[in-house]
Structures are given as C-alpha cells and as structure tokens.
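With one protein chain held back, the other chains of the complex are shown just where they sit.
We just call them A, B and C in the order they show up, numbering each chain from 1.
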Amino acid sequence: MAVKTEPFVLNMGPVHPSTHGVFRMRATLDGEVVVDIEPVFGYLHRGIEKLAEQRTYTGVIPLTDRLDYISSMSNNLAYCLAVEKLAGIKVPERAEYIRVIMAELQRIAALLIAVGAFLNDCGAYFTPFLYMFRERERIVDLFEMASGQRLTYNYMRAGGVSQDLPEEFMPALRKFMDMMPRYMDEYDRLLMQNEILIARAKGVGILTAEQAINCSASGPVLRASGVKWDVRKADPYSIYDHFDFDVPIQQTGDCYDRYRQRVEEMRQSLRIIQQAMEQLPSGPVKAEVPHLIRPPAGEAYARLEAPKGELGFYLVSDNAIAPYRCHIRPPSLINLTALRDMVRGWKVADLIIIFGSIDITVGEIDR
Amino acid sequence: MTVSLSGKEVARKIEEQFPGSVAESSQDTLVVRADFLLDVARFLRDTEGLELDFLNFVTAVDYYDHFEVVYLLSSMKHNHSLTVKVRRYGRENPVLPSVVGLWQGADFQEREIFDLFGIRFEGHPDMKRIFLWDGFQGYPLRKDFV
Amino acid sequence: MKFEHYGIGIIKGLTVTIKHLLRHPTVSQYPEQRLNISRRFRGNELVWNRDKCTGCGTCAKTCPQGAIQIVTSTDMTENKYVVDKYQIDTGYCIQCGLCVEVCPYEALYFSHAYECARYRRGELVQGKETMLETPERKVSGYFYPDKAKKLPEQTLLVEKVTEKR
Partner (left out) sequence: MATGELGIYNLVKFQAIPPDWPGGFWWHWLFFTVVVIGFVLTMVMGVIYIERRGMGRMQSRLGPNRTGPFGLLQPVADAIKVLLKENIVPVAADKIVHWLAPVVAFAPALMIFAVIPFANGALLADLNIGILYVVAISSVSTVGIFMAGWGSSNKYSLLGAMRNVAAVVSYEIPLVLAVVGVVLIAGSLSLNQIVVAQEIPFILLQPLGFLLFFIAGCAEINRSPFDLMEADSEIVAGFHTEYSGMKFAMFYLVEYAEAVAISAIITTLFLGGWQGPLLPPWLWFVVKLLLVFFAMVWTRTTLPRIRIDQLMAFAWKFLLPMSLLNLFITALQVLAGWPTQLIWAMIIVNFAVMALMILIWSRFFFRLGWGKIEI
C-alpha cells in the first residue's frame, strides 16, 4: 500500500558540512527519498574571467591558483599551456619534467582530498580524511619547498617554471615516493572492502557511459563509467607521451567505482613521477620570455587532465598585453550536470555520497 | 593526439546537406549561421565519420558588433575535434538556439553565457541566471560592462 | 568463494585504526614546537633594499592587485630618481611574488617572517621604514637561491616517521 505523502523542499547548503564549500542543493524530498534536485551556486563568484581581461598574461597566473584551490599547480599549468600555445613559446625540457612532477604530485594531493572527503561523507568519522590529509601535507611540504607557499603556488610561468627546484627537493621526493605506496595499501585496508561502504556505495548513483559522454563529464567520473578517455593519453600535452602509464577504467559507474578509480589513478600518478624523477635532465627551467607577453592576435584552447577532469583555458588575444577573453572550462561545473539524473530516487544519505563522489570545488564552479 | 578537423572539409560536407548554412570556414574553425545551428549540430553529432559526441565547452566572446559563441566538439571514438562558432550581431536581446537537447553538458554553460553575456538560448529548459542573483543589472562579461 | 560479506573488511579496517593508536601522532604542537618554514617562503611582508632601488616602478606595474604604491621625484644633480614614497598594503597583497621576480635591480625580497597579524588594517600597510631588512625581518630566498642557502633547512613531514619500525 502506497501512502500518499506531500513532498517538501530542503535547502542543503549554502552552509552544510558536506557540500564542500558554499554550494546549495535545493532538494525536493518525499520523506527520505530525493524526488528532484536543483544545484544553486554563485556564492563564490569572483568574476575571474572578467578580472583576467584586465591583467597581464603573467598576472593572471595568481588568479588561476584560486580556481580550484586544492589543485593550483594543475590550474597554473593549464593556463601556461594556453599562453604558450597562443604565443608560440617553446618550453625547455627540464621545465617540462618539473611540470609533470608537480602536476602529478598535485593530482595525488587533490585525489587524496577527494577520496577522503568522499569517505567522510559516507560517515567514516574523519579517520580516512585525516590519514589522507597527512599524505597531502607531505606533498604540500614539497610544493612549499619549491614555490614558497602551501596553497596558492603560482609556480608555473609561460615558458617554464618560475624557479628551479632546490637541491633538497629530489631527496625529499624520493623519500615520499618510497613511503607512499605503503600508505596507499593502508588506505585500501582501512575501507576498500568494508561491508558497510560497499553496501552504501556499490550500485548507488550509476552514471552510464552514454550519459557521461552526453553530459560532457570528464576525468575520474567519466572513466569510472567505463570510457577510456584521458587527455594525457588522447591528446598528450607537455611530455606525457614520454611516460609509460595506464588509464584505469571501471565498469559500472557507481560511487564505489568512482572511489576506486581515484585510488587507481593515484597509483598511476606515482608511476609517472617515478619515471620523471629518473629521467629528469639538467638545463634551464624557463625559456627566454619577456615579462609582458604580447601574443599575436588569435585564439587558443589548451586543456589538460586535471584531478577533477578536463581543465581547459580558451584564450582570445587581440595582440595586447592582456587577454581579450579568457574562458575557463571548469570540470567541476560540467561534471555536476549529471548530478540530477544520478540522485533521483535515492535517499538523502545517497544524495550526499553521490555528490561527494563527483568531487567538486566550489572555487572552480563559481569562478 | 587529438586531430583537429579541417573546418573547410567539414564545411563542404555540411554545405551538401544544408546549403547556405556555413558562413565562413578556415583551417581550424567553422562558422555556422545561427538559423542552421541545431541542424548542423545534429549533423555533426550523428554523421558517420564525424560523430562529435562530446561537447568540450561552450563559451561566448564579445566583439562589440557581434557575439561569437564557440563550441568545441570532440569525438571519443575517432579522437578528433572541431571548433564551431556562431555569430550573433546586435547587442539588444540576442537569441540563439540551445543545444541542450543534443549535448546535455551544455546545460550549465549556456546558463552561464546567459548570465554573463545576456545571450538567451531558446529551448533551454531552465534559462535563468546561474552565478549572479536574479535582479542583477547588466551582463558582466560584455565589454561595455564596467 | 570470496570473503566479502562476513565482516572481514570491517575487521581489517579496525586493525588499521588500532595500529594508529600505538603510533606517534603526526601533528606538532604549534606555539611550542615550531617547524622551519620553507627557505623560499613567500611571506606576509616584503623587504625592500633602499640602496639598490632605483625607483623604476616595475614592481608596481606588475602587481596584479595594485598593492604597491611608489612615488618618485627626479634628482637632477645626481641624475637619478629619488623614492619619496614606497608603500605596500599587505592587506591587498596576495603574495604572488611577481614583484620580486621582475625587480631588475634585486631590490625587493620577501621576508622570512610569519605571524604578521595585526589588529588594525592600517597597520598592515608597510611603509618605507618598516620594509628594510632587520635581524628580525630576514630575507626569504624566494627567487634568490644564494640567500636561501643561509636560511635554516625546512622541516619536512616526510622525514617524520610515525610508525615504530
């Protein structure tokens, strides 16, 4: 017997423990069941695209730190790739290797947060989150050593990186690489086979491959649905074609798969760093680029595989020192498109973990 | 490596199907007339050999006399991409057809363009401001917005 | 037969947490235990070298935030600029480091000091006199590797092994 009940609206957010920032979900609930959901955002809108139009090409780099603030290095790199493409700058080889090391370390750091926050949303009371934060802290230490800051690195420059790695960087990185696989195994032991987690996440929030492509999902969300698409392999930027790594994919596209996908990607990143570390050549780290870059009129779109998905910068130049238009393709925002289809019919608790498994940063959604 | 499709070749194919739909084509871009946008988009998505099933991004650029809406399409199957542009002249209440029906990924991005450029997309299920609040005056990413 | 639904995963997880109970904690107690910050620390304050600065204003032009204010006048007798006013509003500063990077005369550095919180916003503005290098306000090695060598080595969490092995 079905009892007729009245749906009610629950505003989750803007201040809610698991919306990962100032993000609001206007959920229509029928009891505990989610009938409909409408994401509402814009609370963190700073108009970065407009600000970029008034800054020099170099001056935009600090702004990109503030897009997806837990993976600043990737944002720096994406923007610099776009500027280099626009202005035709050639990057020295050592700089490329440093960039790859940094980008992959950043991927590990960001995915650790993504996985930790997802497990925290599942209700594992901060334990996995804090364990993963510990490893992230080790990575952030390395970043601090190279760039001088712990969150907004501002390390990449058009034509290379701002300064060479300090000499104590490589021994520290080597130590980190030695200990990281052990910790990864520990995380897997902690919750990977946990019956409750499997019951909570397996089969929940399924995103099929067709739907994922149609919704322009990218990154781990797309690959967990079984689409073998990684910008590093499909459209190699920087020097990713020099490295030997796999693109792991999962089959069903549920929350558990997205979680496992991220863990697998961290392992692949470790492989890339290992290779880059061994092959790191010496030489200059920055091409001879004037501080005020004045690219020829034209447009360029450069993209890379950020921890959250395909991050791209679409730059239009009118031969001035500031970009005429700077559009950012935010993976967080576009991955959210599929959220509504994924959560309908699930419970409030599932809404939270499905949302957590997409892994967003509000700084990137709102820009 | 993702192959960038030649705009000229694709334009020839489109012209066979929909005469007069391509306004301009060059090596890497294809400018489509706004009236034909949906037909061309469907053609690009469904034609054998093109199958541009992945919409990387949609954005707009303000060139004072016209708005240019840029679509970057890729194909997961063939690993190639194509930049499609649409121009809309005139600054008062510009309207373009929405491609949400073809690529659902355009949903939030078209709302964003509406929010920041004021280009209204017809056929979009939920055309309202996305970042800014409803009573906001003006469209910030237009060049004349101070 | 896979052991999946009998609580094995739960028991595995429980062993991991109980192991951590016996390990050393990762955290350090901040005001008592101070870790060394990075030698390239991009800190809250800037250090300005009065002698080397020629008043060219490149730093002010580069600053994305417009936090640097520089006023110069010309000294005709010695044929150079005199810096009348040089001030940085560290409240606006985002510590991007572009000003330090572009300075053609190596006259601007980051300071290696932290804990620069103030009670009033006005106190965040650094004037000419409060920007000079002093024993307390050491120069950070950001963009100047030779200066970095003199600073104490950064404490790294990688060095800290929490498990007893």
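The working rule: contacts are C-beta pairs under 8 Å (C-beta built on N, C-alpha and C of every residue); 3 or more make two chains touch, one makes a residue touch a chain.
What you are looking at is a predicted structure, and each value in this text was computed from that prediction instead of being measured.
In the entire assembly, the chain absent from the figure touches the shown chains A, C.
For the chain left out of this panel, the touching residue among A:Leu190, A:Ile328 or A:Ile360 is A:Leu190.
Of A:Leu51, A:Ala234 or A:Val348, it is A:Val348 that touches the chain left out of the display. The hidden chain makes contact, of the residues A:His16, A:Arg46 or A:Lys175, with A:His16.
Not every partner is drawn; the one left out touches subunit A at residues 8, 10, 16-18, 32-33, 35, 119-127, 130-131, 134, 190-191, 194-200, 202-204, 344-350, 352. Take subunit C: the residues that touch the chain left off the picture are 5-7, 10, 13-14, 16-18, 20-21, 23, 25-27, 29, 162.
Criterion: only the chains that are shown with their structure count from here on.
Interface comparison, A-B versus A-C: the higher number of contacting C-beta pairs is recorded for A-C. The centroid of the Cα atoms in subunit A and the matching centroid in subunit C are 25 Å apart.
Among the residues of subunit B, none is in touch with two or more other chains. Of all residues in subunit A, those touching subunit C in their complex are 55-56, 58-63, 127, 131, 134, 137-138, 141-142, 144-149, 152, 154, 162-164, 166, 168, 172, 175-176, 179, 186, 189-198, 291. Listed in rising order, the residues of subunit A touching subunit B in the complex are 41-42, 45, 47, 49-50, 211, 213-217, 227, 229, 234-236, 301, 303, 310, 312, 314, 316, 324-325, 327, 329, 333-334, 336-338, 366-367.
By the touch rule above, subunit C contacts subunit A in their complex via residues 4-10, 12-13, 15-17, 20, 26, 37-42, 62, 64, 94-98, 101-102, 110, 140, 142-143, 145, 148, 153-154, 156-159, 161.
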